[in-house]
Each structure stands twice: as C-alpha cells, then as structure tokens.
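Of the protein chains in this complex, one is absent; all others appear in place.
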Amino acid sequence: MGFFSKFRKKSPWILHYNTGGCNGCDIEILSALAPRYDIERFGMLNRGNPKQADILLVTGPVTKNCKDVLRRLYLEMAEPKVVVAMGACAHGGGIFRNFYHVENGVNNIIPVDVWIPGCAPRVEALIDGMVEAIEIWQQKSKEKEYLRDHEKVIKTLGVEDDG
Amino acid sequence: MVNPNMQIEEVTLDNVVDKIKEFYDEREWNFITINATDLGGEIQIDWLFSKYRAKNIIKIFRANVSYDAFIPSIVPVIPSAWLAEWELADLFGLDVENATTGVFIAPDGPKAPLRVDTKL
Partner (left out) sequence: MGKIIVPFGSQHIALPEPISFLFETENEIITKVEAHIGYVHRGIEKAAITKFEYTQLPYLTARVCGLCSITHAGAVVHGIEKLMDIEVNKRIDYLRMLVVELDRIHSHLLANGHVAEVVGYENLFMQTFRAREDVMDVLEAITGNRVQYDYQTIGGVARDMDSEIAEFAKKKLKKLKDNVLKVMEFHDSDYTFGLKTKGIGVISKEMAAKYNTAGPVARASGLDTDVRAEFDYLPFEEVGYKMQLRSEGDVWARNMVRFDEILNSIEMCENILNNLPEGEYKVKVKGRPKGEVVVRVEAPRGECFYYLRGSGKKVMDRVRIRVPTYANIPILKELFLGAKYSDAQAIVLSFDPCMSCTAR
C-alpha cells in the first residue's frame, strides 16, 4: 500500500450524480451529510470533483440525456474507484423500467460494485453501503484488480482506448 | 374537491393569438400552461389560465388541430410561454412558431412520443 492510500482509506471522497431519479434518494444523501447521520464520521466528504473522488455514488435509472455525462464522470475518476448504485431505480430501472427515455439501470452504462436497494433506501442502509464500498476500494487497491478487468470495462463503456 | 369552474372557449389557430391578447391581463390572470391531448387523428390544444384572488376559476381556450398544423406562438403576449410551446414541438412533434426541439428528448430518443400512434 502506497503512502497516500493509507490516508485515502480513512477519508474517501464522494462524487454524487443523479441520473434522473425522483431525487428522493438525493435528499437522503443530503440527510446523511447532516448532523443526525453524519457520514463524516467515516471521513467521507461530498466533493463535486471527479478527478479527486474515490467513490461514485449514482442514483436514478440513467436517462438518455444523462448517460454520456455518467460515462464521462466515471472515466474521469482516477483508479482505483468504486461505484455505488443507490435506490431501486438504479437497479435496472425500478418503476421507470422500459420507459422510452430510460436506459434501465446504472450497470448498463458503467460497472457497479455496491448496490443499495430500497425506494428510497434508509440513510442507515446508505451508510452501510458506503462502508462496504471502502472495503472494496481497499481490496481493489491491494489486488490492483482494476488493471486485470480493464479491457472488459473499456469494452462495456464503448470507448476507444488510445493506449 | 369541488367542481372547478372551467370556462371553455373554442378558438381556431387563426384567431387564438388575438383572442388571448384581448383577454389576457397579467395582473388578473395567471397563465398556467399549454396542454395538448392526442384524441387519435387530431390534437386538442388548450391554453389554460386561472384567475388571481378568486376561487376555482379556470379559463380555457381550446382548439382542435391536425397533426401537421402550424401553431402560432403566444410569446409576444405572454413571455413565459416559450417553455410550454417548445414542449409541444418536442413531445408531440407539432410545428410551433420559433420552437427549438431537443429540450427534453435526446438525439437518440424517439420522435413525438406522446402521440397515441407512437408505440413505445
């Protein structure tokens, strides 16, 4: 484990993006930042910069307008990174499944590591999922797994690797 | 819920702008929105207004138009109407004066999704 990873594990930064859900999940994320639930106990901060974020927290079923933005945010994040999908509609669309402007869930666009079910999930469930995400993040940075799966991921993302 | 007092006035596309100009007073009436309903074969367009400081009064200008009709814009009279008009162009595929498409529908999305014969 490198010098910086030691600190990153203690303070992962979150990048939150709503891809077209009803924003019920998003206000629960705001609640999680507030004093009652206080996700900062785990060192997590919501920072809106993909270049510095470790965990991508996605809500919503991914609309056609949002999918390119989501893909770009994912690609802009540095490895190792963890994707957390929150809410029923991030899991294959939920109530919005097969609507004409919806891509049916986050993992049709980017690979997902942690799922948090519920509509809307409770804040406790969100915290649970985020803690799990840190563990996966550690695992990834130890095993350098992201390098092994790289080709497959690039293929699902549908982008050209200019090597 | 009580019965809303809906005053429906039939108009045509030629005279709707003049009718609304004559009727609309921004201190008395709140422009709600423009609504379109596909009746199968033709589209019913409603311009809806509600009265300030009154109970349950709704004024509707209604026109039945064909799919390829040219809808005149009421933006010169009501400057906030552009969003509703652009939506007509986007979701119903109507030909609206000065409208830009692509506000809601992505380039790879379906065309005119809210028409009944668009099966999705």
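When the chains are written out, they are named A and B in that same order, and each has its own residue count from 1.
In this text, contacts are C-beta pairs under 8 Å (C-beta built on N, C-alpha and C of every residue); 3 or more make two chains touch, one makes a residue touch a chain.
Predicted, not measured: the structure shown is a model, and the values here were computed from it.
Across the whole complex, the hidden chain's contacts among the shown chains comprise A, B.
Among the residues A:C66, A:V82, A:V112 or A:I127, only A:C66 touches the chain that is left out of the figure. Touching the omitted chain from chain A are residues 15-31, 33-36, 46-50, 60-61, 63, 65-66, 69, 73, 89, 95-96, 98-102, 119-120, 122-123. Those residues of chain B that touch the chain absent from the view are 1-4, 6, 26-27, 30-33, 35, 37-38, 46, 48, 50-56, 58, 78-80, 82-84, 91, 102-106, 113-114, 120.
The rule we apply is simple: only the chains that are shown with their structure count from here on.
Here the CA centre of chain A is 40 Å from the CA centre of chain B.
Those residues of chain A lying in contact with chain B across their complex are 63-65, 100-101.
Of all residues in chain B, only 105-106, 108-110, 113, 120 touch chain A in the complex they form.
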